[in-house]
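Before I ask anything, let me first share the structure, which is written out below as structure tokens.
In this view, the complex is presented without one of its protein chains, the others remaining in place.
Right after this comes subunit A.
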Amino acid sequence: MTTLVDTKKLTMVQAVTDGMRVMMKEHENVIVLGEDVGQNGGVFRATDGLVAEFGENRVIDTPLAESGIIGTSIGLAMNGFKPIAEMQFLGFIYPAFNQIMTHASRIRARTLGHFTVPMVIRAPFGAGVRAPEIHSDSVEALFTGMPGMKVVVPSNPYDAKGMLVSAIEDPDPVLFLEPMRCYRSTKMDVPEGKYNVPLGKAARLQEGNDVTIFAYGAMIEVVMKAAKSAEEKGIKCDVIDLRTLYPLDKEMIAESVQKTGRAVIVHEAPGTGGLGETIMSLINDTSFLYMKAPIERVTGFDTPVPMFALEDHYLPSADRVVQAIEKVTQF
């Protein structure tokens, strides 16, 4: 039996807006706050139209103060609201780091569950859109290494809406990272109503037996291109979109590398301390005896993300990914 679902062609940023709208309609305690989220609809228009629909008590333009946005959201969250706090860019989150690290992520643990802060922090991130300096940082590892936070990154409009719904329904704080490069790069059929894409579950984008490629966010487009080139050379890649960075989908990671015996991990964040190291240790723990070659990583460098004249050098390219694929298959 086929169930017909009404869909709309949406970009990722429109899907994000739709996710918030659906949840705000369903739950009166869901509120959106941040800099310019009201009348302006957000610097990327992610909150466009919400203030007209839900009013200024639920879509709140705040003073320009990241720590203030997160700190007050903590108070709102533990007193009955579900705040969706927008950081204009992930690179602007640093003033709020103290609030997230010392309070949001650990209030549940500190109080044995008595106080909780079910909130979502949305932040566009990543390079490749020619943004000014600091705007392009990929510092997700600061948060995957923070006990008490879930960290998710959709790579397409469908996942963005479904994962945002799941993040809003999650009883714990979730950092919802939105790759700027994906905001308007594609349109996709997105169901009109509410649906969930579960957190903690990766997605297999392409089936192959020769090598597994792990990536997320804006790097998905890059690795898909690389996988196509590899296929032209007779190498079939299993491509896994991790989608949730904490907690990782251990089962799918292990299942895929145990099938292929080879892995290439791609992220634009710096290599040292990056998620790639966590994935490598996970493969070591679950699948060491299955491996036919050392694992390769293609990552950003341990440098600040450069100003955009150099960002193409900084970002992993499909060519670099193809070279890594060839290296593991020729080992």
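Structure notes:
In this text, contacts are C-beta pairs under 8 Å (C-beta built on N, C-alpha and C of every residue); 3 or more make two chains touch, one makes a residue touch a chain; residues count from 1.
By definition in this document, contacts and distances are computed from a predicted model.
The UniProt record for the undisplayed chain lists the protein name "Pyruvate dehydrogenase E1 component subunit alpha", from the options "(2Fe-2S) ferredoxin domain-containing protein", "NADH-quinone oxidoreductase subunit K", "Multiple sugar transport system permease protein" or "Pyruvate dehydrogenase E1 component subunit alpha".
From the options A:G200, A:G271 or A:P304, the residue with contact to the unseen chain in the full assembly is A:G200. Considering the whole complex, the residue from A:R21, A:H103 or A:R262 that touches the absent chain is A:H103.
One of A:T11, A:T47, A:T62 or A:T329 touches the chain omitted from the figure, and that residue is A:T62. The missing chain lies against subunit A, touching residues 31, 57, 62-63, 65, 67-68, 70-81, 95, 98-99, 102-103, 106-116, 147-148, 150, 171-172, 200, 246-248, 250.
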